[in-house]
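Missing here: one protein chain of the complex. Every other protein chain is in place.
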Amino acid sequence: MSRPVTLFTGQWADLPVAELAATCAEWGFDGLELACWGDHFEVDRALADDAYCRERRELLEQNGLGCWALGAHLVGQAVCDRIDARHQAILPPEVWADGDEAGVRERAAERMKDTARAAAALGVPVVTGFTGSAIWHQLYSFPPNDWAQVQRGYEDFAERWGPIIDVFDAEGVRFALEVHPTEIAYDFVTTRKTLAAIDHREGFGINFDPSHFEHQFLDSAAFVTEFADRIYHVHIKDSIRHLDGRSSILGGHLNFGETGRGWDFVSPGHGDVDFEALLRALNRIGYQGPLSVEWEDSGMDRDWGAPDALAFVRASDFAPSTLAFDAAFAREGS
Amino acid sequence: MSRPVTLFTGQWADLPVAELAATCAEWGFDGLELACWGDHFEVDRALADDAYCRERRELLEQNGLGCWALGAHLVGQAVCDRIDARHQAILPPEVWADGDEAGVRERAAERMKDTARAAAALGVPVVTGFTGSAIWHQLYSFPPNDWAQVQRGYEDFAERWGPIIDVFDAEGVRFALEVHPTEIAYDFVTTRKTLAAIDHREGFGINFDPSHFEHQFLDSAAFVTEFADRIYHVHIKDSIRHLDGRSSILGGHLNFGETGRGWDFVSPGHGDVDFEALLRALNRIGYQGPLSVEWEDSGMDRDWGAPDALAFVRASDFAPSTLAFDAAFAREGS
Amino acid sequence: MSRPVTLFTGQWADLPVAELAATCAEWGFDGLELACWGDHFEVDRALADDAYCRERRELLEQNGLGCWALGAHLVGQAVCDRIDARHQAILPPEVWADGDEAGVRERAAERMKDTARAAAALGVPVVTGFTGSAIWHQLYSFPPNDWAQVQRGYEDFAERWGPIIDVFDAEGVRFALEVHPTEIAYDFVTTRKTLAAIDHREGFGINFDPSHFEHQFLDSAAFVTEFADRIYHVHIKDSIRHLDGRSSILGGHLNFGETGRGWDFVSPGHGDVDFEALLRALNRIGYQGPLSVEWEDSGMDRDWGAPDALAFVRASDFAPSTLAFDAAFAREGS
Amino acid sequence: MSRPVTLFTGQWADLPVAELAATCAEWGFDGLELACWGDHFEVDRALADDAYCRERRELLEQNGLGCWALGAHLVGQAVCDRIDARHQAILPPEVWADGDEAGVRERAAERMKDTARAAAALGVPVVTGFTGSAIWHQLYSFPPNDWAQVQRGYEDFAERWGPIIDVFDAEGVRFALEVHPTEIAYDFVTTRKTLAAIDHREGFGINFDPSHFEHQFLDSAAFVTEFADRIYHVHIKDSIRHLDGRSSILGGHLNFGETGRGWDFVSPGHGDVDFEALLRALNRIGYQGPLSVEWEDSGMDRDWGAPDALAFVRASDFAPSTLAFDAAFAREGS
Amino acid sequence: MSRPVTLFTGQWADLPVAELAATCAEWGFDGLELACWGDHFEVDRALADDAYCRERRELLEQNGLGCWALGAHLVGQAVCDRIDARHQAILPPEVWADGDEAGVRERAAERMKDTARAAAALGVPVVTGFTGSAIWHQLYSFPPNDWAQVQRGYEDFAERWGPIIDVFDAEGVRFALEVHPTEIAYDFVTTRKTLAAIDHREGFGINFDPSHFEHQFLDSAAFVTEFADRIYHVHIKDSIRHLDGRSSILGGHLNFGETGRGWDFVSPGHGDVDFEALLRALNRIGYQGPLSVEWEDSGMDRDWGAPDALAFVRASDFAPSTLAFDAAFAREGS
Partner (left out) sequence: MSRPVTLFTGQWADLPVAELAATCAEWGFDGLELACWGDHFEVDRALADDAYCRERRELLEQNGLGCWALGAHLVGQAVCDRIDARHQAILPPEVWADGDEAGVRERAAERMKDTARAAAALGVPVVTGFTGSAIWHQLYSFPPNDWAQVQRGYEDFAERWGPIIDVFDAEGVRFALEVHPTEIAYDFVTTRKTLAAIDHREGFGINFDPSHFEHQFLDSAAFVTEFADRIYHVHIKDSIRHLDGRSSILGGHLNFGETGRGWDFVSPGHGDVDFEALLRALNRIGYQGPLSVEWEDSGMDRDWGAPDALAFVRASDFAPSTLAFDAAFAREGS
């Protein structure tokens, strides 16, 4: 049996969830990874109103859709980040409040604990999201970094997320960091350091999204193999490099989709990600969770793209073998 | 005749300039690009003490060395940067003072004007250096950037550097920005925007250093061809990529020389830079200034490396042709 | 909405247009780019007989087909070419006449003017075609070229095509040169020179066909980006390189399809052209005209290939985005 | 008309042939390449029982399937091999008998002659299979090989297979060696030597399988072009390389499908084989026999894979052209 | 012992041979490949004046130089070419005469016979040169070629050069065509056809120059291996590709050295030619003739370049092994 294919609703938050659910059902998705913004999944209402989670479940069931994960990227980002005006645009007003850095971080952390509680209430085992990072801005730094300060960034992460993961553990829900530039972990080295910083707690794992690896020249299949026991959720998203000697791999301070960027996000199957190798690796490690399409392509109409992406995943996601090789071949002499 | 080969003294500032000059003379360099830190070239003393510049000249002459540029990277960095603790480590105490951001920027700008005056006093036509950047930290940003703010970064640069370049113009000296990540310009797109922001003033040009282009997958020869009339100085420095699927091109929050980095600086000729193509392009655009070795290689002894680098440049820098192709070949019938 | 997909009828001129139109309709094409040879579109009859254009229109309409361009490659070729026996095989007898070079060129030019008039009569806004070239044979020359003579080739082109474009302008029709080896423009450099020679007149633009760029190692997406305002029509045709160290990229004086050629034309999607990048670039520049399949593959049955090509274009040509990236994503805080 | 697509039944010998035939018919295969083991095709029964071949034919016909080849890999392997315990597992008990090397080889040779006779009785023109090799173990040898002994390996092959091919000739059947590591021929050089050793007899040809060429970095299209007159049968099977600097192309003494192997077999279309180039070459040489899917993929469920493979072949195998290029294009002037 | 390294004097014909010989001796060349133009080697004077050849020999000997070949490219070019104004610039006046095509070809052919006689008089065993070609202009042709006419080009070559080679045979001298675009042979396929056309006569062989192969993507080592028995002379010349997606491999109707060309000639060791592989192949086929530097680099001063080229060849041209591999290693047990 193949894995369920879901749509992450974060990029569709301008649509009411009821409308989006109907559309996704029509396209043939198996479920939704509900974003915790817009009206898709409201953590505060879920905790305040006993009926809320039941109604969401009913909405999904009426459309024949499942839900295996919530997406809490926006609030999670504020937990470790240095806070500035950009955060106001993505945070709920009550988390932003007066925008004071320490307060924002603290309120964001509390909201993440509530998200674990709400996920449990909804009956969803995984929350995907971001952690933010106190040291991302030190990626390529001049004047030179104080490397001890970089190390302190991992410690800061552990201090802020430890208590959050305590609540996840208590609720029987797991957090899955989307390994991603701008977060505390974004490649092999930083993921190793991040997992070590938090003592390899089982409550803290990975939402693997290959689109963030391709422009870093990282091997997605090797990553899921190395971190096999922490792959809790998988995004299907693609990216492509345009390296013609004039476009920087760093992005050139250009928005996605602008001419001259050295790489860009594209609809799954339209980019450089080797999904065949990734899916074979997921087969080998026994990953059975959803494949969740996070659809972002600044050059494609999203209503053209989402069903195209779904068809691509269906055609790419094959069942693993249940026979040993040559088992049938070599039985003559027996 | 080939171009002069100089050593940029910035990475040797732990040595007294007198000692370094003697060593470079022995190695066979043609001159020094004097750093404006350590005791190599002190801007304040040059302006305060009439004898200072004469003594520096004499020191160079005694060692048979020329000087075609001063390097003012450290102070220049503070002009546009958001100021933090890292800057204290690289700024003169009187520029840092109380470390207040607005004041540091202002004092740094004034010191850059003084640097133009000091260069004129020394008789040196070019000052190389950094500009800093108010927007570098927005390179890859989540929450998403406000793109209008990115645009304001170029305007901020123009406002701060315009008055500085006025002094350069008045002194008959030119400033050459080392196009470099962490600066306002670091690739083709950002250089175009930077030069436009400052109205393509002749006083503001480029110190081209290919080591910052290789890890961005940019074509150094194409760059000097496009910006031919603004190439005022050239650094010879190399870098190498290590892309094995486990090492990120972004650097992994690792210091230079650490295992696992996706790229690193190396001694010239030991990396990926195509110096042949670069030197041919410099020949074509008629660049006649120095080739200045900026030596940085965290895996090589610098006393082994500097003469190795010099020998590499000597062997690579050939004279351009003075004959039209086939001129000799095709004259039979005349 | 996607762009219309048409078939260029030039390679099917052995079939009566009525038969071909019925077949194309059955395959599902949106229209035809009618070749001005065979019985597909006869310029002389269109001008002489008032009913002719109406009948052609009716034929198309009966088959549910549109027409956005005429193809006038054969006659156009003779305008600038050095004339020899090869031209007799492709020219109408009345244009060839006695085959005298000056006369052939002159009659070809007049026929091109008539083609503009006939296109207007038919109500078609674009005529695609070739220009010929007085200097193509000097591509790789020994004895060495007289480079002034090469320059005169561009002037010759401008002199011959200027009066033709006058008629196009008068008729409100535009000419679209298929940039192509053997023509006055075949790459970036020669296209720049060609457009400059004819003063960037709006009546003279480009029929872009990527199959002529791939074997030259040229970037099709970069080309349509650079010449965005002159892309008047697009051919969908593919080519493939076979570079095994024994086969020359120059073609080896071998006909298409022969073993040993270093490259060959193939059915769209079966070769090296990066159509995804090309179509994204066409989206970015706002090209809304037809995608016209010019089907040539010496190793494939054309009746197998044409519908295969159509299916390929339908699957590849997606609608551009109408949303700014992250628009939905980042609205939480508002 | 396209070529028939068959399934080689060797990897499905755990299923009764009646069941497999029904399944293949449902999937849409055109026929079966029957393996001479399991109950698929039993050589001894075919010769002993007049009804056997008729019943097999009827079974195929009832399922609308054809048969163009028998597969006799297991017994053929023992003809030239150095015999050890591995052979007992693949040989019929009566061929293995006491396992004495000389006897096993002799009995295997006799069985191959019987296979020719049985193929004739069934009305099948080709038997595919292996030859074994007395020198395979000398592939990479230390202590160094005695190269005269390597040469004697080809002679040994010729001596053992000459009499077998005599019977094939007499029966009007041809043997097609699957060129394959572990066999006397596995690349260009060894195939040339093998065909020379057996005097280029027409009764001895090739079953071409590209999956054995890809991990050797060999050009499948070039191979079928060079040995065009000996391509008697074609397998459709794919393989993929995983060369990440830690995985050896030699395979690492790892079984197929284990993490760390430098290459692996995969379902057709999922690997590195350039089937487009191969099929074009087969078109050019006029190969009209079956394309026989030999399905092996240790990471995919075979019931998912076989119909996926069939669809891939159907989409890839196009009819060659029956027109000369430009024939239609260039007829204007006639 | 290594092979002699000579300089082909064709690109230095603006210098008197006496001056050039002295310079080359100083640089350390072993000899000169004398061009038959300028005052380097004058065929008519050599046949008319008994002293001429003796004086040339003395000049060489006084400078310690040998001579293993004459270069007769300019006149040879006119034998098969379609004649136009370009030829007047490269031909001696008496060969050009009135410029009538048939006459020029005939006089050029006679001069080539004289060149054989003069080479014999000088005691030089090889004449290198060009053949011209009646079909070069049909390389990439639209309107489509008449392929029978292409075939006639090879026959035309054989008819014109057969009588010339008769004289070479009679004189005991061999002609070595520099396989080169613009000539009758320029790649594998055309060389095969050319040698076949002239019946593989021993008097007609090849002057191999790898610089003409690199931009065609041809394998130089494979070429000298295939045509081993016809490699009579070798040029050392290099070329480099600049394929950045904007520069055509066809050259763009640009002169050598212009920005935007897709490839260019460069000094040996500065380009893409794999000289190591070429020299190993020459070792394997037993080539013992000179390695003759044909120096052309439009971006390098020739007086800097020629000695650089010589040093490159000396460092690259190693002696072949005289021992069988493992001969020493494996002798313990004897």
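By letter and in written order, the chains are A, B, C, D and E; residue numbering begins at 1 in each of them.
Convention: contacts are C-beta pairs under 8 Å (C-beta built on N, C-alpha and C of every residue); 3 or more make two chains touch, one makes a residue touch a chain.
Being a predicted model, the structure only gives us computed values, none of them experimental.
Q: Where the complex has a chain not shown, which of B:A51, B:A89, B:A170 or B:A196 is the residue touching it?
A: In the complete complex, the chain left out is touched by residue B:A89.
Q: Going by the contact rule already stated, which one of B:R201, B:H215 or B:H270 would touch the omitted chain in the full complex?
A: B:H270
Q: Decide which residue listed in D:L20, D:V104, D:A222 or D:I240 touches the omitted chain of the complex.
A: With D:L20, D:V104, D:A222 or D:I240 as choices, the missing chain is touched by D:A222.
Q: Considering the entire assembly, which residues of chain C contact the chain that has been omitted?
A: Residues of chain C in contact with the hidden chain: 244-245.
Q: What residues on chain E make contact with the chain left out of this view?
A: Contacting residues on chain E, toward the hidden partner: 219, 222, 225, 276-277, 280, 283-284, 318-334.
Q: For chain B, enumerate the residues touching the unshown chain of the complex.
A: Touch set of chain B with respect to the missing chain: 10-15, 37-38, 74, 88-93, 96, 242, 244, 255-257, 259, 265, 270, 296-302, 304-305, 308.
The criterion applied here is as follows: only the chains that are shown with their structure count from here on.
Q: Going by the touch criterion stated earlier, list every chain that contacts chain D and also contacts chain E.
A: Chains that touch both chain D and chain E, as defined above, are A, B, C.
Q: What whole-number Å value describes the gap between the mean CA coordinates of chain A and chain C?
A: Centres of chain A and chain C (C-alpha means) sit 46 Å apart.
Q: Mind pulling the chain B residues that touch 2 or more other chains?
A: 143-144, 219, 222, 245, 326, 329-330
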